[in-house]
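Have a look at this one before I ask anything.
One chain of protein is taken out of this complex; the other chains stay put.
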Amino acid sequence: MLLIDCPYCGLRPEIEFRYGGEAHIARPADPSALSDQEWADFLYARTNPKGKHAERWRHIHGCGRYFNAVRDTVSDFFVTTYRTGESRPETEESAR
Amino acid sequence: MQKFSGFALLRNALGGHQSWGPQWRNPAPKEAYDVVIVGAGGHGLATAYYLAKEHGVTNVAVIERGWLGGGNTGRNTTIVRSNYLFDESAALYDHAVKLWEGLSQDLNYNVMYSARGVLMLAHNHHDVVSFRRHVHSNRLNGVDNEWLTAEQCKEFCPPLNIKSMRYPILGGALQRRGGTARHDAVAWGYARAADARGVDIIQNCEVTGIRRDASGAVTGVETSRGFIGAKKIGVVAAGHTSVVMNMAGVRMPLESYPLQALVSEPVKPAFPTVVMSNTIHAYISQSDKGEMVIGAGTDAYTSYSQRGGLHITTHTLDAICELVPQFRRLRMLRNWGGIVDVTPDRSPILAKTPVPGLYVNCGWGTGGFKATPGSGHVFAHTIAKDEPHPINAPFSLERFRDGFLIDEAAAAAVAH
Amino acid sequence: MSDTPNTGTPYPIVPLEALAAASRPGVGASLRLLPAAARLAFRGREAAIGPAGAAFGLELPRTACRFAAAGTRAALWLGPDEWILLAPGESPAPLVETLEAALAGLPHALVDVSSRSVGIEVSGPRAAFVLNQGCPLDLALEAFPVGMCTRTVFAKAEIVLRRTATDIFLIDVWRSFAPYIWQLLEEARRGTG
Partner (left out) sequence: MSGAFRTPTGGRIDRLHPVSFTFDGRHYSGFRGDTLASALIANGVHLVGRSFKYHRPRGIISAGSDEPNALVGVGRDEAHFTPNLRATQVEIHEGLKAESQNRWPSLAFDAGAINDLASPLLPSGFYYKTFMWPAKAWTTFYEPKIRAMAGLGRAPEAPDADRYSQHYAHCDVLVVGAGPAGLAAALAAAATGARVILCDEQAEMGGSLLASTRSLIDDLPAQKWLAETLATLAAQENVTLLPRTTAFGYFPHNMIALAERVSDHLAVPDPELPRERLWQVRAKEVVLATGALERPLVFPDNDRPGVMLADSARTYVNRYGARPGKRAVVFTACDAGYRAALNLAAVGVEIAAIADLRPSPSGELASRALAAGIEVRPRTVVTGTSGRLRVTGATLARLGPHDLGPAQKVDCDLVLMSGGFTPSVHLFSQSRGKLVWDETLRCYIPGTSVERERSAGASRGLFELGEALEDGYARGAAAAQAARGGSAPARSFATLAVRLGTDGHIGATPHRRNPAFAKAFVDWQNDVTAKDIKLATREGFRSIEHIKRYTTTGMATDQGKTSNMNALGIVSEALKTPVPQIGLTTFRPPFTPTTFGIFAGAARGELFDPARTTPIHGWAVENGALFEDVGNWKRALVFPREGEDLHAAVARECRAVRSSVGLFDASTLGKIEIVGPDAAEFMNRIYTNAWAKLEPGRLRYGVMLREDGFVMDDGVIGRMAPDRFHVTTTTGGAPRVLAHMEDYLQTEWPDLDVWLTSTTEQWAVIAVQGPKAREVLAPLVEAMDISRAAMPHMSVRTGRVAGVPARVFSVSFTGELGFEVNVPAEHGRAVWEAIHASGQKFGITPYGTETMHVLRAEKGYIIVGQETDGTATPDDVNLGWAVGKAKKDFVGKRSLARASMSAPDRKQLVGLLTVDPGVVLEEGAQIVADPNVPVPVPMIGHVTSSYRSAVLGRSIALAMIKGGRARIGSRLFVPMPAGVIEVEVAEPVFYDPKGERFDV
């Protein structure tokens, strides 16, 4: 059970959270302008990196807020968490 | 290839088993191959074997980052079944079951395919209707699957608790041809048989890049042991598929999740079949050694860590203890994790890619083991002929663009 | 109709009131069903927060996971723009009226959820130990001080937990989950004296 640093509530156990998949995949402003392939990429294509992954979590059994996190998918350690709407921080060094 | 048989065993026993040779070679990579398969799991090795056996393509290398069969092939709960809902899936998985049935003899390696039945339990009205839909569809597709009442479930699997539980069992779908096989033997059997036909299996060789020419077509792979030329590349890298395909510039509709499994200490035969319950999230069978082999669910987040959270195990075992309350005092011996690559519609991708010469076999999610022979068989066809076999044609990458999903999960809410 | 009707769980459901009536105080921890209360879910933009507090009679806490109390009323911070306004023994309608009047024209949402949940008190020297059998949070006084409140989980249900004294925790739980929570708490209390 991971320990996740909710930007609002602080460190809380994973079972209070819901994972929300890859972060920073904004819904296109005008979906009708997209080709089928572009739309499919939006819906389905994922970076799925082995390493630092920007992802969404929701503190569903806490403050209810969505937020973003950068986590190393090899170690499962979080590098950082940040509020929705903020851009992905530069993260070179791995934090604990 | 030294033939394996009871007589060979007896003959060797007299000499203290000193004359058994290696089951496969440990070759250095050649400069180039006709086909390079990336990933020496069951699917990759099977692909190489059928390339050699069915298509005469023997200038093949299977390259593997670690040790062969060390990924999901060696980490799964070894369930084999083919009672899928949609025609496309049923055809694919039943193709595999038919190959399972003669696999030990074909490979001259006892893969211990044991048709002990797979019983999927229904706990609510939705399950009942969904499983019956499967049963009827399977029957008309020629795939065995039958509906059992709760009492018949109990008769088929006497240790089951069907009544005194929060979600009593209302019935189940039984595929008698389903069962289990010995996972390591599948990898080793394919490796030995492929090796015997000239395939080079190169372990401890990590792919670090995919080289393409000006036209975009693949020319080979960069590896930790140098460049290896290849006219065609088949990526069969399971949880690492996104990483490998990214080297060729292809972004995949995949996410990799941790999936956990566990075994109990061995006990004398006490559980006769494979039982799956998707509603309360548990599946269980007993291995030949006597261990209860139990599947847990995936963790919620993507990960390559090959482990997961304790709460996942806890959730699985509370379900197992309800289904078989006399096993509550058994003890967990070993708990491990694998990395499963999951597609948006939970069906695999067995396909050509936009990159000439590059083929991909992935997205098996939590259910790849059962498909091993069939997957290798049709993927070998796809690579050899540069076009899919009719069975895997629907499992294309384009289906995500065009919306022709094969959504077994949405249709049935059944774990694979 | 299906020929195998799903008649569900064989276990009878004991109503919460019956569970509460049968509960005996313990040396380590005791359980008590709390009386009815008005509960309003308040959400809003910055401009609405001050007026909402003023109308309710206490400043809404801006520190995460803290509640403010005045008299019998309390305002629980549940999220950065979310509070539960709690008024034990009061009727919700007049409260709604007062607040809506104060908040007219300000971007907000006020929803009466008085009946959505019930309150359970867990008290006694072993209260934290009992709660920790289902709740994964650190309930030591330094980590979960008096004055703290938060949504969290207890076993397979969501609760709102707050601490009103060193040895007293209050749980707010959606009413259909309450018998489950109560029975688990009773189970957790076993062996604590």
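Labels A, B and C are assigned to the chains in the order they are written; within every chain, residues are numbered from 1.
In this section, a contact is a pair of C-beta atoms (placed from the backbone, for glycine too) under 8 Å apart; a residue touches a chain by one contact, two chains touch by 3 or more.
Note that the structure is predicted; figures quoted are calculated from it, not measured.
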Interface partners of the hidden chain - shown chains only, full complex considered: A, B, C
Touching residues (missing chain, whole complex) on chain B: 4-6, 8-10, 13-18, 20-26, 66-70, 74, 87, 91, 101-102, 104-105, 108-110, 112-116, 123-126, 128-137, 139-142, 161, 164-167, 179, 182, 184-185, 188-189, 203, 264-271, 280, 286, 288-290, 305, 307, 309-310, 313-314, 316-322, 325-336, 344, 401-405, 407, 409-412
Contact set of chain A toward the excluded chain (per top definition): 1-3, 13, 18, 20, 26-27, 30-32, 34, 36, 39, 43, 56, 58, 60, 64-66, 75-77, 84-85, 96
Interface with the undisplayed chain - residues on chain C: 1-2, 5-9, 11-13, 15, 36, 41, 43-45, 81, 93, 107-117, 129, 132-138, 140, 143, 155-157, 174-177, 179-180, 183-184, 187-188, 190-191
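In the analysis below, only the chains that are shown with their structure count from here on.
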Cα-centroid distance, chain A relative to chain C, in whole angstrom: 30
Averaged-CA centre spacing for the pair chain C and chain B, given as whole angstrom: 47
Touching two or more other chains - residue numbers and ranges from chain A: 1, 15
Contact footprint of chain C on chain B as seen in their complex: 124-125, 128-129, 149-150, 163-168, 170-171
Chain C residues touching chain B - in the complex, by the definition given at the top: 2, 4, 6, 8-11
List of chain B residues in touch with chain A within their complex: 240, 242-243, 251-256, 300-305, 309-311, 344, 400-402
